[in-house]
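Chains shown are a subset, placed as in the full complex.
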């Protein structure tokens, strides 16, 4: 295998210095002379180098960008050596709220609360402060409620390239049925048919 | 790591809503309801409302959730449904709208959310096995990037804050200013009239703590000024308040 070409070296240095994925756009700033195609080739060369030389790290496409991560097989040993700390797991309530937002985005607080049957204020705040969701717009209707959507960090957390990596509705045991919730009359049960959609 | 979460101060705030999750493993009334339906192996489209409603009420009582608004609201819905199911259907059966339909729809929808949440949990676990760069060199000393800020961002933030203003906690201390001035006047009147009296007589029949404290401070203040003398006949015995003559001011200290 040939030594890494300069552009691959630059990319490696930048990816090593980052703890989040860098997009191709961002990487292109490293060398204004090089074309996007050259960058792609350089990235491939780096990827192949890691693979052929049997490195413990690899280049992963994540949240619309590229990041160097260790291969999953080494996590246990690294953890055993106390070289890293495990992240706290997300609570069930947090995951359910994230799931609701991921599939319904853009979605307002009233609809999230209707779907989960509980007050969502605290969880929404936590998710926002953690940078996993953000306000993406405002809804119609009374008070023009804030609408939430997921962020790139959400994709990173789950290791997804983009939002289409989420299982599609048809793949779920029960298909998702989009419907509109009127914030107020939901409680009094305007009866909706289960068959619709 | 990329996804490392700083333990945020929000956690403490979140526990108000989150205690439900932590204490009993149910994330909300729908979760509990789904659990009851599954446990009984009931057809979700044909829930025996009367039975499930009773079980739900019993469960929130046992779990100590009968104070939680979200659970109470669901309990209310179930009871209403139970009543609706008992009402005569009237007319032909075809036009009858099953009052349970909305609940069934919500349960199915919630079941999906749980399924997705579970998938996401597994995905996050798999992702967590892949470690990002742990060491990041200290950032170079660069002039800060020009900040982007616009009025829409700010307005959206304000309204988010307004929506999320926390409800006051139950044990919050309420400022109730002591009315020392009033107590002083009351005691002075008593001293004028009686010369000596038991301290219990300085307040109303059912005094509040605030009132007791006000009187106590007033007494100490009057004693300091040499206007009255405080005497206790026995330890823990009642306090006797006596008018002080101007000549013995020093002794009052």
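The letters A and B name the chains in turn, as written, and every chain counts its residues from 1.
Keep in mind that, in the parts below, a residue touches a chain if its C-beta (ideal position, glycine included) is under 8 Å from a C-beta of that chain, and two chains touch if they have at least 3 such contacts.
What you are looking at is a predicted structure, and each value in this text was computed from that prediction instead of being measured.
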Seminar exercise, completed: Copies per chain type across the whole file come out as A x2, B x1
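Simple rule for what comes next: only the chains that are shown with their structure count from here on.
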Exercise. If you average the CA atoms of chain A and of chain B, how many Å lie between those two points?
Worked result: 33
Seminar exercise, completed: In the complex, chain B touches chain A at residues 1-5, 7-8, 10-11, 13-14, 16-18, 20-22, 25, 27-31, 45, 69-70, 73-74, 77, 97-99, 101-106, 108-121, 123-134, 136-137, 156, 159-160, 163-164
Seminar exercise, completed: Residue positions on chain A within touch of chain B in the complex are 16-21, 60, 67-72, 74-75, 78, 83-93, 95-96, 98-100, 102-103, 109, 114-119, 121-126, 128-130, 135, 138, 146, 153, 156-160, 166-167, 172-177, 179, 187, 189-194
